[in-house]
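A single protein chain has been removed from this complex, and every other one stays in its place.
Going in written order, the chains are labelled A, B and C, and every chain counts its residues from 1.
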Amino acid sequence: MFRRILIANRGEIALRVIRTAREMDIECVAVYSDVDARALHTRMAHVAVPLGGELPSESYLDMDKVLAAARETGAEAIHPGYGFLSENATFARRVEEAGLAWIGPPADAITTMGDKIVSRRAMTEAGVPCVPGLVDPVDDVETAIREADAIGYPIAIKAAAGGGGKGIRIVRDPSTMESAFRAASGEAVASFGDGRVYLERYVDGPRHIEVQVMFDAHGNGVHFFERECSIQRRHQKLVEEAPSCILDEAQRAEMGAVALQAGKAVGYRGAGTVEFLWSNGSFYFLEMNTRLQVEHPVTEMITGVDLVREQIRVADGEPLGYGQDDLSIDGHSIEVRINAENPFEGFLPSTGTLHNLRMPGGPWVRIDSGMYRGLEVGLQYDPMLGKLIVWGRDRAEAIARMIRAIQEMNVGGVHTGLPAALQVLQHERFVNGDFDTHFLESLDIQSPPEHEGIVAVAAAIHRHRLARRRALAPSDAARDGWLARNRSGTARHVERAGVAGATEGIR
Amino acid sequence: MFRRILIANRGEIALRVIRTAREMDIECVAVYSDVDARALHTRMAHVAVPLGGELPSESYLDMDKVLAAARETGAEAIHPGYGFLSENATFARRVEEAGLAWIGPPADAITTMGDKIVSRRAMTEAGVPCVPGLVDPVDDVETAIREADAIGYPIAIKAAAGGGGKGIRIVRDPSTMESAFRAASGEAVASFGDGRVYLERYVDGPRHIEVQVMFDAHGNGVHFFERECSIQRRHQKLVEEAPSCILDEAQRAEMGAVALQAGKAVGYRGAGTVEFLWSNGSFYFLEMNTRLQVEHPVTEMITGVDLVREQIRVADGEPLGYGQDDLSIDGHSIEVRINAENPFEGFLPSTGTLHNLRMPGGPWVRIDSGMYRGLEVGLQYDPMLGKLIVWGRDRAEAIARMIRAIQEMNVGGVHTGLPAALQVLQHERFVNGDFDTHFLESLDIQSPPEHEGIVAVAAAIHRHRLARRRALAPSDAARDGWLARNRSGTARHVERAGVAGATEGIR
Amino acid sequence: MKTYVHFGDRTREVEITERLGELVVTLDGEPCEVSYAEADSHGQVVLNHMGKSYAMSIEGTPHAMAITLAGHRYDATLEDERERAANLAARAKNKGGGVVKAVMPGVVVEVLVEEGQAVEAGQPLLILEAMKMQNEIGAPGSGTVERIHAGAGDAVGAGDKLLSLAVADD
Partner (left out) sequence: MKTYVHFGDRTREVEITERLGELVVTLDGEPCEVSYAEADSHGQVVLNHMGKSYAMSIEGTPHAMAITLAGHRYDATLEDERERAANLAARAKNKGGGVVKAVMPGVVVEVLVEEGQAVEAGQPLLILEAMKMQNEIGAPGSGTVERIHAGAGDAVGAGDKLLSLAVADD
């Protein structure tokens, strides 16, 4: 087994890898940017190498610096975490050319799955169901009408030059196809100066369901069942759970088998996630994420398997040592992401310095977090500060437990999405399992007005006390000013930055 | 189900009960002494009632105050936690006389199990194996020799007036019985002014293994397998685990059955623990703890059952709803107690104000803790501040995970037993499962000297920095003084306070 | 002393008087029996009301506080009577108008309005790129664009002026 590995990442995922590595008696090399000199991953590693720089491009994305750090410290393998270089085929190749083990899939698999059109072709050949439709644009109305019948309604007409949902037209009735086609290509010209459009089956009320797979280097592969990730907003998941309450045993097995097919088709090795769109009982391949997912803990909680440990084992050439029949689902797990964002103002990013951190605890509550008192949450990096994970014997117990855990928690200094997660968990539709990827966006996030009175009283008394204390000790005034700075504001995202309903590239 | 319950306790166990109650949508009434006005259990409850007073006798042990609080707040049931009034039969009766539900066993069961001699008789009648021996003193050498043969060697001669191990004589060979008997009663006279002694089989290299049982009000009972609690010192457990690595399936089932027998014999209801001494393949009834145990989490982790929820359900009259065959062991769990004590000075109590709390996290790490920054750890209450619990697929994984978790943790302001726990977990004998109740006391707790050099350098540089900073900002000097106060000292326990090897009354 | 606590456009009036060291509180004119205790000096407070206790975390300044209660967060702005009068006057002077500032460091991608142009409340004024994301800055109120302080391509820091609005009399 490796004696020392380098973790080319930061934040909670770097800690996650360090924790398993420590348990495996493997030394960890952390790398860090100037901003992260005091970060927990820097402190918890056996060796910490400064990369310098503030921007990702100057640090965690700089292949030369990362590889140099590995060379200097004698690391034998590199774990990329998620994001940054994790899905960079060039980096994967360079790591192996440097004579190091790459704790990830083969570069070719990354390349294939990284390209929408190439992967769609590969999957179709492998017999993996994709959303019915055309890859190439249609030139005229006649072809469109003919193709539409072949694809089957409802049809989504999408601008070839578009993306981000602009210029999408939904057609549910053939009779309206012609007018819709003209309108769509007209809008496409207007928006992108390019009128070409293509057709695809429109997926109604889609749910985002993904399957966790793991392959060793000896042709063995298993899946660890599915995760339901439909509670999301603009490509950002907020609440994830496993298993999905919409799948029955038969479909669960089928989806798992299809996911393994997808992996085999690209000669996969290591941990990966095959994402599907589920709608009205059928599911379609969306994409494959060729790395560990943020939400992997919910899978660990219901299977008892440490996925990072498995990643490291197979990267070292060990066989899985178990088969599909050895795996089963025990209970239910939910994860809530703790993002620095303001759910009351359209989830705008929130910055500040963390203080008054109060973490929940007790039975079956797990915290994967890079947060610490004094952490300055800026805009350089992903706003995800950590994750709250619970396990319960069943979905109801897990929901109740997550609500309880969120109520125990406090993160001072920034806004977080926790109030939104709380509203989701307490929502009848979520409790009944009746939701799709549009659900979160349909909510108006607000705190229960019935408590505003008591809150107002508390705030007023607190102000009263502050005034008193300031009179006594000027130093407090400074502190208040400090807190004030940390509650600096937020901005509104441009609608065009995301597509309601589209779920490509979600992490 | 109850709408509101009162928790007649403090610290981590009060939080533990509040957490499950919240998940069951039951409101919680906390009670608190003057010392605990800011305690977490006071803050996390829906209602908090001050009992006043600083000493337990003025607060948590004052039945009238607790019952009054329940009456005022309209609580429908009382959960006693452990310690304090939890094993007080009078209180159990008064709770029920007050028309409230008692989340605990029937008063009679508490009474019976609370008396060593009465419980021993009851268990013997019920066919539960007890340590062979006599309850009544033997008057003369002849009887002693005769009885000794009947009991079987090795024999322990104990002073009737004694206890605490004083005046115990171990006899392994009948030929030395006479001299030993005279010496023992002589010593008994000297120590207690009462020469009466009684005989008991001496249990060699005993392990403390206990079985968790749960009975509903309808005659159904199950056991949740065993916990191994042999890592203890002077009636204080430090490391607990489930399952025990010394039991095979057959003996596990046998011990579980015997535990259920014990409970049935006293008409038990609710959660209880039957403690056994295990030695060379046979086990003997020690005592039954008629309440929830500190170490209950390790049982929860391997069975997936929330024991507090079960306590509340059966107290409300619900049937268990499952049988023994529905329960099984999944993986392995270890708990380490976080006590304010100095393991380098004979585990003397340590007092101070908590700061620099850094809690571990990540996969399968659970924290049940009443700690918060600013908590003043005094001498009024039990020194246990919280518990660290981990789960692993097997014992080796659990040990590695607990070591990792302890290494992540920091508790500033007081000494804790964590370094001792770390030394136990890293000890070859513990790893091999080769230990008994004397193991912990046999260890010389010390931190690895090979790091003293680097630590010395850090300390010297830190001092250098402090001097600098003090020159700049006098306020820091104050802070250092404050820290210093918090590291106030400890005292040495009197050896006579405990018995090496005796495990009665351990919590 | 009266304090006006605003949650967005909703306002609660809290009056606090101290009698013999005891706080006497009214909420929107109604008497409100409460006891208030600070669990620490960092804004962890416990408020008892009608036999229930509410543990809250309060952070911020005397004028803007964030209160967290059982996982829910309330952002409140506070004024006493004097401040309220002053603020009302200020608002009257330029309702919704004034200077629009950058709330985070970034780069101006595009200015969507021109000087002299009339804008509606919430209408996009310009696009600021920060965190690899395009953020749209809307008008705080309806009025006219008086001056534009930043142009496309400009890097701005938090607090920098972006543009000034004059309010249409209505």
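The rule is simple: a residue touches a chain if its C-beta (ideal position, glycine included) is under 8 Å from a C-beta of that chain, and two chains touch if they have at least 3 such contacts.
Everything quoted here is computed from the prediction, not taken from an experiment.
The chain not shown here makes contact, within the complete complex, with A, B. Within the whole complex, the absent chain has one touching residue among A:42, A:311 or A:342, and that is A:42. Residue B:422 is the one among B:184, B:203 or B:422 that touches the chain missing from this view.
In the full complex, chain B makes contact with the omitted chain through residues 344, 348-349, 351, 355-356, 358, 379, 383, 403, 406-410, 412-413, 415, 418-419, 422, 447-449, 451-467, 480-481, 483-484, 487-497.
Contact residues of chain A toward the unshown chain are 37-38, 42-48, 73, 372-374.
The rule is short, and it goes like this: only the chains that are shown with their structure count from here on.
Computed from the mean C-alpha positions, the centre of chain A lies at a distance of 32 Å from the centre of chain C.
Put simply, the C-alpha centre of chain A and that of chain B have 42 angstrom between them. Shared contact sites, meaning residues of chain B that touch two or more other chains, fall at 44. Chain contacts: chain C has residues 44 touching two or more partner chains.
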